[in-house]
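See below for the structure under consideration.
Every protein chain of the complex appears in place save one, which is left out.
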Amino acid sequence: MKNSPAYCFELEFAVRDSEVDMFGVVNNSVYLRYLEHTRHTFLKSTGIDAAHMQQLGFNLVVTRIEIDYKQPLRSGDLFVVKLAVSAVTRVRFVFLQDIYHLSSQQLTTSARIVGTAIPPNGRPGIPDDFYQVLHTHLA
Amino acid sequence: MKNSPAYCFELEFAVRDSEVDMFGVVNNSVYLRYLEHTRHTFLKSTGIDAAHMQQLGFNLVVTRIEIDYKQPLRSGDLFVVKLAVSAVTRVRFVFLQDIYHLSSQQLTTSARIVGTAIPPNGRPGIPDDFYQVLHTHLA
Amino acid sequence: MKNSPAYCFELEFAVRDSEVDMFGVVNNSVYLRYLEHTRHTFLKSTGIDAAHMQQLGFNLVVTRIEIDYKQPLRSGDLFVVKLAVSAVTRVRFVFLQDIYHLSSQQLTTSARIVGTAIPPNGRPGIPDDFYQVLHTHLA
Partner (left out) sequence: MKNSPAYCFELEFAVRDSEVDMFGVVNNSVYLRYLEHTRHTFLKSTGIDAAHMQQLGFNLVVTRIEIDYKQPLRSGDLFVVKLAVSAVTRVRFVFLQDIYHLSSQQLTTSARIVGTAIPPNGRPGIPDDFYQVLHTHLA
(Lines give C-alpha, C1' and ligand atoms only; values in the text may rest on other atoms or scores of the structure.)
Protein backbone atom coordinates (compact mmCIF):
# COMPACT_ATOMS: atom_id res chain seq x y z
CA MET A 1 0.00 0.00 0.00
CA LYS A 2 1.34 3.34 -1.11
CA ASN A 3 1.65 6.15 1.41
CA SER A 4 0.06 9.45 0.54
CA PRO A 5 2.54 12.19 -0.30
CA ALA A 6 2.80 15.24 1.96
CA TYR A 7 0.20 17.45 0.30
CA CYS A 8 0.83 21.20 0.56
CA PHE A 9 -2.42 22.45 -0.98
CA GLU A 10 -5.98 21.37 -1.60
CA LEU A 11 -9.03 22.76 -3.37
CA GLU A 12 -12.66 21.65 -3.28
CA PHE A 13 -14.92 21.33 -6.32
CA ALA A 14 -18.45 20.26 -7.23
CA VAL A 15 -19.02 18.28 -10.43
CA ARG A 16 -20.95 20.34 -13.00
CA ASP A 17 -23.52 18.36 -15.01
CA SER A 18 -22.01 19.74 -18.24
CA GLU A 19 -18.78 17.89 -17.31
CA VAL A 20 -20.54 14.52 -17.17
CA ASP A 21 -20.54 12.67 -20.47
CA MET A 22 -22.99 10.28 -22.11
CA PHE A 23 -21.56 7.43 -20.04
CA GLY A 24 -22.78 9.10 -16.84
CA VAL A 25 -19.31 9.92 -15.52
CA VAL A 26 -17.06 12.96 -15.62
CA ASN A 27 -15.28 12.82 -18.99
CA ASN A 28 -11.61 11.79 -18.76
CA SER A 29 -10.49 15.13 -20.24
CA VAL A 30 -12.24 17.21 -17.59
CA TYR A 31 -9.99 15.94 -14.79
CA LEU A 32 -7.07 17.75 -16.43
CA ARG A 33 -9.03 21.00 -16.04
CA TYR A 34 -9.57 20.29 -12.34
CA LEU A 35 -5.86 19.52 -11.93
CA GLU A 36 -4.70 22.66 -13.76
CA HIS A 37 -7.07 24.91 -11.83
CA THR A 38 -5.72 23.46 -8.58
CA ARG A 39 -2.08 23.97 -9.66
CA HIS A 40 -2.70 27.56 -10.75
CA THR A 41 -4.64 28.33 -7.56
CA PHE A 42 -1.81 26.84 -5.49
CA LEU A 43 0.76 28.90 -7.38
CA LYS A 44 -1.32 32.05 -6.94
CA SER A 45 -1.52 31.35 -3.18
CA THR A 46 2.30 31.52 -3.15
CA GLY A 47 2.37 34.76 -5.13
CA ILE A 48 3.01 33.24 -8.56
CA ASP A 49 0.45 34.11 -11.23
CA ALA A 50 0.67 31.99 -14.38
CA ALA A 51 -1.09 34.70 -16.39
CA HIS A 52 1.32 37.35 -15.14
CA MET A 53 4.36 35.13 -15.80
CA GLN A 54 3.16 34.71 -19.36
CA GLN A 55 2.88 38.49 -19.83
CA LEU A 56 6.54 38.66 -18.75
CA GLY A 57 7.41 36.11 -21.44
CA PHE A 58 7.70 33.01 -19.24
CA ASN A 59 5.37 30.25 -20.39
CA LEU A 60 4.52 27.49 -17.95
CA VAL A 61 4.38 24.29 -19.97
CA VAL A 62 3.12 20.82 -19.08
CA THR A 63 5.40 18.25 -20.73
CA ARG A 64 3.95 14.98 -19.41
CA ILE A 65 0.86 13.78 -17.57
CA GLU A 66 0.27 10.33 -16.10
CA ILE A 67 -3.21 9.85 -14.71
CA ASP A 68 -4.89 6.82 -13.15
CA TYR A 69 -8.68 6.80 -13.15
CA LYS A 70 -9.62 4.60 -10.17
CA GLN A 71 -13.24 5.49 -9.47
CA PRO A 72 -15.46 7.74 -11.59
CA LEU A 73 -16.86 11.07 -10.46
CA ARG A 74 -20.58 11.49 -11.15
CA SER A 75 -23.31 14.14 -11.20
CA GLY A 76 -23.62 15.81 -7.81
CA ASP A 77 -20.28 14.62 -6.45
CA LEU A 78 -18.21 16.92 -4.27
CA PHE A 79 -14.48 16.28 -4.31
CA VAL A 80 -11.15 17.69 -3.27
CA VAL A 81 -7.96 17.87 -5.32
CA LYS A 82 -4.80 17.57 -3.20
CA LEU A 83 -1.38 18.59 -4.45
CA ALA A 84 2.20 17.80 -3.52
CA VAL A 85 5.42 19.15 -5.05
CA SER A 86 7.35 15.97 -5.77
CA ALA A 87 10.48 17.35 -7.42
CA VAL A 88 11.97 20.55 -8.75
CA THR A 89 15.21 21.18 -10.62
CA ARG A 90 16.49 24.08 -12.70
CA VAL A 91 14.75 22.66 -15.77
CA ARG A 92 11.61 20.89 -14.59
CA PHE A 93 9.10 20.39 -11.81
CA VAL A 94 6.87 17.48 -10.82
CA PHE A 95 3.50 17.70 -9.07
CA LEU A 96 1.54 14.79 -7.62
CA GLN A 97 -2.20 15.43 -7.58
CA ASP A 98 -4.81 13.15 -6.07
CA ILE A 99 -8.59 13.53 -6.17
CA TYR A 100 -10.77 12.29 -3.31
CA HIS A 101 -14.53 12.08 -2.96
CA LEU A 102 -15.45 14.49 -0.19
CA SER A 103 -18.04 12.28 1.48
CA SER A 104 -16.28 8.90 1.33
CA GLN A 105 -12.69 10.24 1.29
CA GLN A 106 -12.11 7.53 -1.33
CA LEU A 107 -9.23 8.13 -3.76
CA THR A 108 -10.79 8.49 -7.23
CA THR A 109 -7.94 9.75 -9.40
CA SER A 110 -4.17 9.98 -9.07
CA ALA A 111 -1.93 12.02 -11.36
CA ARG A 112 1.69 12.97 -11.90
CA ILE A 113 2.32 16.20 -13.79
CA VAL A 114 5.72 17.13 -15.21
CA GLY A 115 6.36 20.63 -16.46
CA THR A 116 8.87 23.31 -17.19
CA ALA A 117 9.01 27.03 -17.91
CA ILE A 118 10.06 28.54 -21.23
CA PRO A 119 11.73 31.96 -20.79
CA PRO A 120 11.84 34.53 -23.61
CA ASN A 121 15.09 32.95 -24.91
CA GLY A 122 13.16 29.74 -25.66
CA ARG A 123 15.43 27.43 -23.64
CA PRO A 124 13.54 25.61 -20.84
CA GLY A 125 14.53 26.95 -17.43
CA ILE A 126 12.77 27.56 -14.13
CA PRO A 127 12.91 31.22 -12.99
CA ASP A 128 14.56 31.68 -9.58
CA ASP A 129 11.50 32.81 -7.62
CA PHE A 130 9.44 29.97 -9.06
CA TYR A 131 12.19 27.49 -8.15
CA GLN A 132 12.38 28.81 -4.58
CA VAL A 133 8.61 28.57 -4.08
CA LEU A 134 8.44 24.99 -5.30
CA HIS A 135 11.56 24.01 -3.34
CA THR A 136 9.98 25.39 -0.15
CA HIS A 137 6.91 23.21 -0.68
CA LEU A 138 8.83 20.07 -1.67
CA ALA A 139 7.14 16.98 -0.17
CA MET B 1 -42.62 29.80 -42.72
CA LYS B 2 -39.33 31.67 -42.59
CA ASN B 3 -37.10 31.71 -45.65
CA SER B 4 -33.51 30.68 -45.20
CA PRO B 5 -31.06 33.56 -45.40
CA ALA B 6 -28.53 33.64 -48.22
CA TYR B 7 -25.71 31.68 -46.61
CA CYS B 8 -22.20 32.63 -47.73
CA PHE B 9 -20.24 29.90 -45.94
CA GLU B 10 -20.70 26.45 -44.46
CA LEU B 11 -18.59 24.00 -42.50
CA GLU B 12 -19.18 20.32 -41.71
CA PHE B 13 -18.64 18.72 -38.31
CA ALA B 14 -19.01 15.36 -36.59
CA VAL B 15 -20.29 15.24 -33.01
CA ARG B 16 -17.56 14.10 -30.60
CA ASP B 17 -18.77 11.80 -27.81
CA SER B 18 -17.06 14.08 -25.25
CA GLU B 19 -19.47 16.84 -26.35
CA VAL B 20 -22.54 14.75 -25.48
CA ASP B 21 -23.74 15.22 -21.92
CA MET B 22 -25.43 12.93 -19.41
CA PHE B 23 -28.77 13.61 -21.09
CA GLY B 24 -27.57 11.94 -24.29
CA VAL B 25 -27.49 15.13 -26.35
CA VAL B 26 -24.81 17.67 -27.27
CA ASN B 27 -24.61 20.07 -24.32
CA ASN B 28 -26.14 23.48 -25.00
CA SER B 29 -22.79 25.23 -24.44
CA VAL B 30 -21.00 23.19 -27.11
CA TYR B 31 -23.06 24.68 -29.96
CA LEU B 32 -21.39 28.04 -29.26
CA ARG B 33 -18.03 26.39 -29.95
CA TYR B 34 -19.32 25.03 -33.27
CA LEU B 35 -20.66 28.48 -34.18
CA GLU B 36 -17.44 30.31 -33.26
CA HIS B 37 -15.26 27.83 -35.15
CA THR B 38 -17.45 28.35 -38.23
CA ARG B 39 -17.26 32.15 -37.95
CA HIS B 40 -13.48 32.15 -37.51
CA THR B 41 -13.03 29.69 -40.40
CA PHE B 42 -15.25 31.87 -42.59
CA LEU B 43 -13.25 34.97 -41.67
CA LYS B 44 -9.99 33.18 -42.34
CA SER B 45 -11.31 32.15 -45.78
CA THR B 46 -11.67 35.88 -46.54
CA GLY B 47 -8.16 36.68 -45.31
CA ILE B 48 -9.12 37.84 -41.80
CA ASP B 49 -7.45 35.96 -38.95
CA ALA B 50 -9.00 36.61 -35.53
CA ALA B 51 -5.74 35.57 -33.82
CA HIS B 52 -3.72 37.93 -36.00
CA MET B 53 -6.19 40.80 -35.46
CA GLN B 54 -5.79 40.31 -31.73
CA GLN B 55 -1.99 40.53 -32.00
CA LEU B 56 -2.53 43.90 -33.74
CA GLY B 57 -4.66 45.01 -30.79
CA PHE B 58 -8.11 44.53 -32.32
CA ASN B 59 -10.26 42.24 -30.23
CA LEU B 60 -13.27 40.63 -31.88
CA VAL B 61 -16.00 40.56 -29.25
CA VAL B 62 -19.35 38.82 -29.17
CA THR B 63 -21.88 41.10 -27.46
CA ARG B 64 -25.10 39.08 -27.80
CA ILE B 65 -26.17 35.58 -28.78
CA GLU B 66 -29.72 34.37 -29.40
CA ILE B 67 -29.94 30.65 -30.00
CA ASP B 68 -32.94 28.38 -30.59
CA TYR B 69 -32.43 24.69 -29.91
CA LYS B 70 -34.98 22.95 -32.14
CA GLN B 71 -33.73 19.38 -32.38
CA PRO B 72 -30.85 17.88 -30.40
CA LEU B 73 -27.61 16.63 -31.91
CA ARG B 74 -26.54 13.19 -30.66
CA SER B 75 -23.59 10.81 -30.65
CA GLY B 76 -22.52 9.97 -34.20
CA ASP B 77 -24.39 12.83 -35.87
CA LEU B 78 -22.82 14.64 -38.80
CA PHE B 79 -23.96 18.21 -39.30
CA VAL B 80 -23.24 21.39 -41.19
CA VAL B 81 -23.15 24.93 -39.82
CA LYS B 82 -24.27 27.54 -42.37
CA LEU B 83 -23.54 31.23 -42.00
CA ALA B 84 -24.96 34.46 -43.36
CA VAL B 85 -23.84 38.04 -42.73
CA SER B 86 -27.07 39.74 -41.73
CA ALA B 87 -25.87 43.26 -41.02
CA VAL B 88 -22.72 45.31 -40.66
CA THR B 89 -22.23 48.90 -39.56
CA ARG B 90 -19.20 50.87 -38.37
CA VAL B 91 -19.79 49.67 -34.81
CA ARG B 92 -21.29 46.18 -35.03
CA PHE B 93 -21.93 43.12 -37.16
CA VAL B 94 -24.62 40.45 -37.09
CA PHE B 95 -24.25 36.83 -38.23
CA LEU B 96 -27.07 34.32 -38.69
CA GLN B 97 -25.93 30.76 -38.18
CA ASP B 98 -28.05 27.66 -38.70
CA ILE B 99 -27.14 24.05 -38.00
CA TYR B 100 -28.55 21.21 -40.13
CA HIS B 101 -28.30 17.46 -39.75
CA LEU B 102 -26.32 16.25 -42.73
CA SER B 103 -28.41 13.16 -43.42
CA SER B 104 -31.91 14.58 -42.90
CA GLN B 105 -31.09 18.22 -43.79
CA GLN B 106 -33.36 19.04 -40.82
CA LEU B 107 -32.72 22.39 -39.11
CA THR B 108 -31.55 21.61 -35.57
CA THR B 109 -30.33 24.97 -34.26
CA SER B 110 -30.69 28.58 -35.28
CA ALA B 111 -28.60 31.43 -33.90
CA ARG B 112 -28.10 35.18 -34.23
CA ILE B 113 -24.70 36.49 -33.18
CA VAL B 114 -24.00 40.18 -32.62
CA GLY B 115 -20.46 41.42 -32.22
CA THR B 116 -18.07 44.28 -32.53
CA ALA B 117 -14.35 44.95 -32.63
CA ILE B 118 -12.43 46.78 -29.93
CA PRO B 119 -9.41 48.68 -31.31
CA PRO B 120 -6.41 49.61 -29.13
CA ASN B 121 -8.17 52.88 -28.16
CA GLY B 122 -10.90 50.83 -26.44
CA ARG B 123 -13.83 52.39 -28.32
CA PRO B 124 -15.84 49.81 -30.32
CA GLY B 125 -15.28 50.21 -34.05
CA ILE B 126 -15.03 47.88 -37.03
CA PRO B 127 -11.71 48.18 -38.90
CA ASP B 128 -12.08 49.13 -42.57
CA ASP B 129 -10.91 45.88 -44.15
CA PHE B 130 -13.14 43.87 -41.81
CA TYR B 131 -16.10 46.11 -42.69
CA GLN B 132 -15.47 45.70 -46.41
CA VAL B 133 -15.27 41.92 -46.18
CA LEU B 134 -18.51 41.63 -44.25
CA HIS B 135 -20.24 44.15 -46.50
CA THR B 136 -19.26 42.13 -49.56
CA HIS B 137 -20.87 39.02 -48.06
CA LEU B 138 -24.02 40.76 -46.81
CA ALA B 139 -27.06 38.50 -47.31
CA MET C 1 -32.44 51.79 -16.30
CA LYS C 2 -33.66 48.24 -15.80
CA ASN C 3 -34.46 47.04 -12.31
CA SER C 4 -32.89 43.79 -11.19
CA PRO C 5 -35.33 40.88 -10.97
CA ALA C 6 -36.06 39.29 -7.59
CA TYR C 7 -33.32 36.66 -7.53
CA CYS C 8 -34.14 33.48 -5.58
CA PHE C 9 -30.74 31.78 -5.79
CA GLU C 10 -27.09 32.57 -6.30
CA LEU C 11 -23.86 30.62 -6.67
CA GLU C 12 -20.25 31.78 -6.55
CA PHE C 13 -17.53 30.68 -8.97
CA ALA C 14 -13.87 31.32 -9.71
CA VAL C 15 -12.70 31.53 -13.32
CA ARG C 16 -10.48 28.58 -14.25
CA ASP C 17 -7.54 29.44 -16.53
CA SER C 18 -8.58 26.61 -18.88
CA GLU C 19 -11.84 28.54 -19.48
CA VAL C 20 -9.98 31.64 -20.72
CA ASP C 21 -9.37 31.64 -24.44
CA MET C 22 -6.60 33.03 -26.64
CA PHE C 23 -8.22 36.48 -26.45
CA GLY C 24 -7.59 36.63 -22.69
CA VAL C 25 -11.26 36.40 -21.71
CA VAL C 26 -13.59 33.60 -20.68
CA ASN C 27 -14.82 32.02 -23.94
CA ASN C 28 -18.43 32.88 -24.80
CA SER C 29 -19.45 29.19 -24.66
CA VAL C 30 -18.22 28.73 -21.08
CA TYR C 31 -20.83 31.11 -19.65
CA LEU C 32 -23.52 28.60 -20.64
CA ARG C 33 -21.79 26.04 -18.42
CA TYR C 34 -21.81 28.47 -15.49
CA LEU C 35 -25.50 29.19 -16.10
CA GLU C 36 -26.48 25.51 -16.35
CA HIS C 37 -24.55 24.58 -13.21
CA THR C 38 -26.33 27.35 -11.35
CA ARG C 39 -29.76 26.23 -12.59
CA HIS C 40 -29.13 22.60 -11.71
CA THR C 41 -27.76 23.55 -8.28
CA PHE C 42 -30.82 25.73 -7.66
CA LEU C 43 -33.15 22.90 -8.69
CA LYS C 44 -31.27 20.46 -6.46
CA SER C 45 -31.65 22.89 -3.54
CA THR C 46 -35.43 22.59 -4.03
CA GLY C 47 -35.31 18.81 -4.17
CA ILE C 48 -35.33 18.44 -7.97
CA ASP C 49 -32.41 16.51 -9.45
CA ALA C 50 -32.06 16.86 -13.22
CA ALA C 51 -30.10 13.58 -13.36
CA HIS C 52 -32.77 11.77 -11.38
CA MET C 53 -35.58 13.26 -13.51
CA GLN C 54 -33.83 11.96 -16.58
CA GLN C 55 -33.64 8.44 -15.12
CA LEU C 56 -37.41 8.65 -14.68
CA GLY C 57 -37.73 9.56 -18.37
CA PHE C 58 -38.25 13.31 -18.02
CA ASN C 59 -35.67 15.27 -19.98
CA LEU C 60 -35.11 18.89 -19.07
CA VAL C 61 -34.52 20.71 -22.33
CA VAL C 62 -33.28 24.22 -23.06
CA THR C 63 -35.15 25.57 -26.09
CA ARG C 64 -33.80 29.14 -26.30
CA ILE C 65 -30.99 31.21 -24.81
CA GLU C 66 -30.51 34.96 -25.10
CA ILE C 67 -27.28 36.19 -23.60
CA ASP C 68 -25.74 39.66 -23.45
CA TYR C 69 -22.00 39.84 -22.86
CA LYS C 70 -21.46 43.23 -21.22
CA GLN C 71 -18.04 42.94 -19.60
CA PRO C 72 -15.62 40.05 -19.98
CA LEU C 73 -14.54 37.73 -17.18
CA ARG C 74 -10.78 37.19 -16.98
CA SER C 75 -8.18 34.96 -15.31
CA GLY C 76 -8.46 35.15 -11.54
CA ASP C 77 -11.93 36.70 -11.48
CA LEU C 78 -14.42 35.67 -8.81
CA PHE C 79 -18.06 36.05 -9.75
CA VAL C 80 -21.58 35.18 -8.69
CA VAL C 81 -24.41 33.91 -10.87
CA LYS C 82 -27.84 35.07 -9.69
CA LEU C 83 -31.06 33.43 -10.82
CA ALA C 84 -34.73 34.41 -10.97
CA VAL C 85 -37.69 32.37 -12.15
CA SER C 86 -39.35 34.72 -14.63
CA ALA C 87 -42.25 32.58 -15.86
CA VAL C 88 -43.63 29.08 -15.69
CA THR C 89 -46.58 27.50 -17.50
CA ARG C 90 -47.60 23.89 -18.11
CA VAL C 91 -45.36 23.74 -21.16
CA ARG C 92 -42.38 25.98 -20.50
CA PHE C 93 -40.33 27.88 -17.95
CA VAL C 94 -38.14 30.98 -18.16
CA PHE C 95 -35.10 31.77 -16.01
CA LEU C 96 -33.28 35.10 -15.85
CA GLN C 97 -29.63 34.71 -14.93
CA ASP C 98 -27.19 37.54 -14.31
CA ILE C 99 -23.47 37.32 -13.62
CA TYR C 100 -21.72 39.87 -11.40
CA HIS C 101 -18.06 40.38 -10.61
CA LEU C 102 -17.69 39.65 -6.91
CA SER C 103 -15.31 42.49 -6.14
CA SER C 104 -16.88 45.31 -8.18
CA GLN C 105 -20.47 43.95 -8.14
CA GLN C 106 -20.52 45.04 -11.79
CA LEU C 107 -23.00 43.21 -14.06
CA THR C 108 -20.92 41.31 -16.62
CA THR C 109 -23.45 39.03 -18.32
CA SER C 110 -27.21 38.84 -18.53
CA ALA C 111 -29.15 35.85 -19.86
CA ARG C 112 -32.69 34.61 -20.44
CA ILE C 113 -33.13 30.86 -20.61
CA VAL C 114 -36.31 29.21 -21.91
CA GLY C 115 -36.88 25.51 -21.41
CA THR C 116 -39.35 22.72 -21.12
CA ALA C 117 -39.53 19.12 -19.96
CA ILE C 118 -40.10 16.16 -22.26
CA PRO C 119 -41.93 13.30 -20.52
CA PRO C 120 -41.69 9.68 -21.72
CA ASN C 121 -44.63 10.31 -24.11
CA GLY C 122 -42.48 12.84 -26.00
CA ARG C 123 -44.95 15.74 -25.73
CA PRO C 124 -43.47 18.76 -23.90
CA GLY C 125 -45.04 19.19 -20.47
CA ILE C 126 -43.84 20.32 -17.06
CA PRO C 127 -44.32 17.68 -14.33
CA ASP C 128 -46.50 18.85 -11.42
CA ASP C 129 -43.85 18.94 -8.69
CA PHE C 130 -41.48 20.81 -10.99
CA TYR C 131 -44.23 23.30 -11.85
CA GLN C 132 -45.03 23.86 -8.16
CA VAL C 133 -41.40 24.47 -7.25
CA LEU C 134 -40.89 27.02 -10.02
CA HIS C 135 -44.24 28.69 -9.29
CA THR C 136 -43.24 29.08 -5.62
CA HIS C 137 -40.04 30.88 -6.65
CA LEU C 138 -41.65 33.06 -9.33
CA ALA C 139 -40.10 36.55 -9.28
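The letters A, B and C name the chains in turn, as written, and every chain counts its residues from 1.
Note that in this section a contact is a pair of C-beta atoms (placed from the backbone, for glycine too) under 8 Å apart; a residue touches a chain by one contact, two chains touch by 3 or more.
It should be emphasised that the depicted structure is a prediction, and the values quoted were computed from it without experimental measurement.
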{"item": "Contact residue for the chain not shown (choose from A:Cys8, A:Met22, A:Leu43 or A:Val88)", "value": "A:Met22"}
{"item": "Which residue of A:Ala51, A:Ala87 or A:Ala139 touches the chain not shown here", "value": "A:Ala51"}
{"item": "Sites on chain B contacted by the missing partner chain, in the whole complex", "value": "14, 16-18, 20, 32-33, 36-37, 40-41, 44, 49-51, 75-76"}
{"item": "Hidden partner interface residues of chain A, rising order", "value": "22-23, 27-33, 36, 50-51, 54, 59-70, 72"}
{"item": "Those residues of chain C which, in the complete complex, touch the missing chain", "value": "17-18, 20-22, 24, 27, 29, 75"}
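We take it that only the chains that are shown with their structure count from here on.
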{"item": "Centroid-based (C-alpha) most distant chain relative to chain C", "value": "A"}
{"item": "Distance between the centres, which are taken as Cα means, of chain C and chain B, whole angstrom", "value": "23"}
{"item": "Distance between chain centroids, defined by C-alpha means - chain A, chain B (Å)", "value": "34"}
{"item": "Whole-Å gap separating chain A and chain C, where each centre is the average of the chain's CA atoms", "value": "29"}
{"item": "Junction residues of chain C, two or more chains touched", "value": "32-33, 36, 50-51"}
